[in-house]
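There's a structure below that I have some questions on.
Up next is chain A:
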Amino acid sequence: MPLLEIKNLHVKIDGKEILKSLDLTVNAGEVHAIMGPNGSGKSTLAYVLAGKAGYEPTSGEVKFDGKNIFDMTPDERAAAGLFLAFQYPLEIPGVATMTFLRTALNAQRKKRGEAELSTPEFIKRVREAAGKLNIDQDMLRRAVNVGFSGGEKKRNEILQMALLEPRLAVLDETDSGLDIDALKIVADGVNRLRALQRAFVVITHYQRLLSYIVPDIVHVLSGGRIVKTGGKELALELEARGYAEYQEEAVE
Partner candidate 1 sequence: MKTAAEAALAEAFAAARDRLPGDDAVAAQRDAAFGLFAKEGLPHRRVEEWKYTDLRALMREAKPLAPPPDAAAKARAKAAGALLGDVETRRLVFVDGAFVAELSDLAHLEEGLTVDSLADALSDNDPVLTRHLGKLAPANNVAVALNTALMGDGAVIRIAAGATIERPLHLLFVASAKPDASFVRSLVVVERGARAMVIESHEGPAGSDYQVNAALELFVGDEAHVDHVKIVGEGADALHVSTLAAAIGAHARFNAFSFIAGGAVVRNQLFLKFDGEGVVAGIRGATLLNGRQHADTTLVADHVAADCQSREVFKAVLDNEAHGVFQGRIIVRRHAQKTDAKMMTQALLLSERAEADNKPELEIFADDVQCGHGATSGAIDDELKFYLLARGIPAAEAEALLIQAFLGEAIEGIEHAGLREALLEAVAAWLKARK
Partner candidate 2 sequence: MPAVQETVDQVRRIDVDQYKYGFETLIESDKAPKGLSEDTVRFISAKKNEPDWMLAWRLDAYKRWLTMREPKWAKVDYGPIDYQNIYYYAAPKKAPASLDDIDPEILRTYEKLGIPLREREALLGIRKTDGQNSEDGGAEPAGGNGYGRVAVDAVFDSVSVATTFKAELAKAGVLFMPISEAVHEHPDLVKKYLGSVVPVSDNFFATLNSAVFSDGSFVYVPPGVRCPMELSTYFRINERNTGQFERTLIIADKGSYVSYLEGCTAPVRDENQLHAAVVELIALDDAEIKYSTIQNWYPGDANGKGGIYNFVTKRGDCRGRGAKISWTQLETGSAITWKYPSCILRGDNSRGEFYSIAISNGYQQVDSGTKMLHLGKNTTSRIISKGIAAGHSNNTYRGLVTSHRRATGARNFTNCDSLLIGDQCGAHTVPYIETKNSSTVFEHEATTSKISEEMLFYCRQRGLSAEEATALVVNGFVKDVLQQLPMEFAVEAQKLISVSLEGSVG
């Protein structure tokens, strides 16, 4: 059984059809890249998977681990192992990053019927993961993403991913706004988590990130559907030739 199976997905936002008959199958252990021009529906796909209000499908189905995700609330999807690294991570004033991490982790464990982590065990895990991402203690004490630089916010997303150990991670333009050093740190963070039972969907506009997170399969999303699928070489091809030919194909 595939980990994620999207069939004939249609999504309208404010009356405008953004995703048109999208199909995608992701198996455990795979890394998929979804590339496409601006406005092709990449972020919409990410939000639909995570269950953002206003991003409901008009038709089609999405199964995560065999279960219909549209029957699940956003937090149920998260507890089931679906993680979205936001393109624009939200700032939550007054809530310490540490508190946020623990609340999220324990909420998920509770939903899965697992025991809460003890405080020392939790702190150990956070320190370990944070160290690898160059996140210092001070950042963890500060409120979630408040006053964080763009790079810090993205690293914080990867830290959350590392702690929450999802089965499927959707990375929405995680490379945007990152300089090359930050990009390497983030990519290393992702690569460390690559595992047989885990899959990634990496959404990006540029090939750059894919030099560091090497995908198994590359899809081109244009005009709300997948217009081409290939191996990692497809990303290089796109980098060289741009999206123009696919955009024309998408025009109806």
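Here, contacts are C-beta pairs under 8 Å (C-beta built on N, C-alpha and C of every residue); 3 or more make two chains touch, one makes a residue touch a chain; residues count from 1.
Criterion applied: all candidates are chains of the complex that A comes from, given by their letters.
Treat the numbers as computed from the prediction; the structure is a model and nothing was measured.
Note on chain A: across the options 1 or 2, its touching candidate in this complex is 2. The touching residues of chain A, counted against candidate 2 in their complex, run 50-54, 73-75, 77-79, 83-84, 86, 89-96, 98-100, 102-105, 107-108, 111, 119, 123, 140-141, 143-144, 160, 164.
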